[in-house]
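Missing here: one protein chain of the complex. Every other protein chain is in place.
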Amino acid sequence: MNRVFVTGIGAISAIGNNIAEQLQSLRKGTNNIVSAKFLKSAIKLPVAEIPHSNEELTSLAGLPGGVTYSRTFLLGLIAAKEALETAHLSDRSDLQLISSSTNAAIEITENIYQHPEEHQSLLKYFHANQIPLDIAKELGINGRQYTISTACSSSANGIMLATRLIRSGKAKRVLVGGNDSLARFSINGFNALEIASPTGSRPFDENRDGVSLGEAGAYLVLESEEAAKGKPVYGEVRGYANVNEAYHATATSPEGKGAQQAISDALAIAHLSAGDISYINAHGTGTKVNDLSESNAIGNLFGDQTPVSSTKGYTGHTLAACGALEAVFSILAIREQQVWGNCRLLQPMSETSMNIVKETRSATVNHVLSNSFGFGGNDTSLIFSKI
Amino acid sequence: MTQEELIEQLKNQIIKALSLEDITPADIDADAPLFGEGLGLDSIDAIELILLLEKEYGIKVEDPRQRREILASVRTMAKFIEDNGKA
Partner (left out) sequence: MASYIISSALLSPQKTFEGTFPEEPIITESLYLLCAEPDYKQIIPPVRLRRMSHILKMGLATSYLCINESEVKPDSVIVGTGQGCTGDLENFMRACSEGPEELLSPIPFINSGHNTLAGQIAMASQIKGYNMTYLQEAASLESALSDAMLLLEEGTSECTLVGAIDEFSALSFKIFDRDQYWRKEAVNNLDLLKAEKPGAIMGEGAGFFCISNRPDRQNIELVASESKMNFGTEASVKWVTDLLNQYNLTTNDIDLLFVGRKGDQLTDDTSYAGIEQLFPTATIAAYKHLSGEYPTAQSFALWMAVKVLSGQQLPAYATLKAGTRGTKTILLYNNDLSTENVIIVRKG
């Protein structure tokens, strides 16, 4: 069985255009969940928006201006380029690509579906797989390509697939991640489900009142130990698991049964026990139901010792991108030997014994657990380890 | 409109809003609990019923804690509509 190393990381979110900027924000803990500038919707809720227009993002992505691109595509391309650069990958002939977005380029299609004939150059975005193909074309990727869509656990599941492909020898190196931009469609969906926060998300807070949406692109390069030989390595993917809770279409069970199963299975794959985990990057969406159910699962397995935080207080919930974004933050926790705070937390929830990290601080970080849970009962846990 | 008439109207609106195709107004006991036992509705149905009150009767339920009382049965819903002067 091949070991799987992380050799490249790249991300753009509300808290920075690249890894260096995001690292700074994770340390500073400033608030980024505010009113939208670019998102057009009658639903006026605070969001974690990337403070750049599409034109600015086009230039950040290194693409020529004068062309309209999907914002989701631009976020993906910016992050994917940074991941490939940090991995020093110039030969991409055997590189495979796994990517995800919640609803393809919904931020484009929701605005043009009524009069498609007026937007000939954008019609390609109705193809569910257009963004990954465009990323592959732009970056010269020739290997096999996969697109996963499991709502909020999508890109965590992508990392799991990439790891399994490399472990089994079916891939040498994979560029894997997710991208999602804010859209009227998604903010309306969360609002209609009554899980959108009117005040701005506060994961694991006593007075938390829902999700704040965010947007991001996040990609990692994973390589087999042999393919990564001689390269700087950020960490290793040691554990992974995906299960289905089979409980409810959108909510998690109060005891967090699915989450517990996913975490236990991931620990088993990694040959680690709960006590080995130095930090947990929780799914922590900021809803009453998720945070309670997840903290029950974590409390049952880890007691009150292991530091836990949700980074969604910084970035908002970036949906299909959050698994990869939080994988990047987990890798950074290992590299920097720090655990990230719970941005925007005022009063930790009383119904838990979990050790909630309030502010970013130094710590010994050897193994990080990262949870991502999606609608449809989809629960995924990943474990990243120091080399 | 009498309360009984309002109840009858509500039952029809509930059947339509929740796509309870195989159920007739006569099958719904106005005093039986809507959630759990009774009709066996869930949290998503609760959202639909709140929307129904807003769309059909123009009443906004601001306090989420009020919901449990209002949506206890068809009769409590009818009473809430009457109390808001919208019957």
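We just call them A and B in the order they show up, numbering each chain from 1.
Quick note on the criterion: contacts are C-beta pairs under 8 Å (C-beta built on N, C-alpha and C of every residue); 3 or more make two chains touch, one makes a residue touch a chain.
In this text, all values refer to a predicted model and were calculated from it rather than measured experimentally.
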item: Contact with the hidden chain (one of A:Ser155, A:Asn191, A:Ser224 or A:Gln260); value: A:Asn191
item: Full-complex contact with the absent chain, from A:Lys28, A:Lys170 or A:Lys229; value: A:Lys170
item: Contact residue for the chain not shown (choose from A:Ala151, A:Leu182 or A:Leu292); value: A:Ala151
item: Chain B residues that touch the omitted chain in the full complex; value: 18-22, 40, 44, 47-48, 51, 54-55
item: Absent chain, residues of chain A that touch it; value: 41-43, 102-104, 106, 109-110, 113-114, 116, 120, 123, 126-129, 132-133, 136-137, 142, 144-151, 157, 161, 164-165, 168, 170, 184-185, 188-189, 191-194, 242-250, 258, 261, 374-378
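The criterion applied here is as follows: only the chains that are shown with their structure count from here on.
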item: Centre distance in Å when chain A and chain B are each reduced to the mean of their C-alpha atoms; value: 40
item: Sites on chain B touched by chain A in the complex; value: 42-44, 47, 64
item: Contacting residues of chain A [partner chain B, same complex]; value: 192-194, 248-251
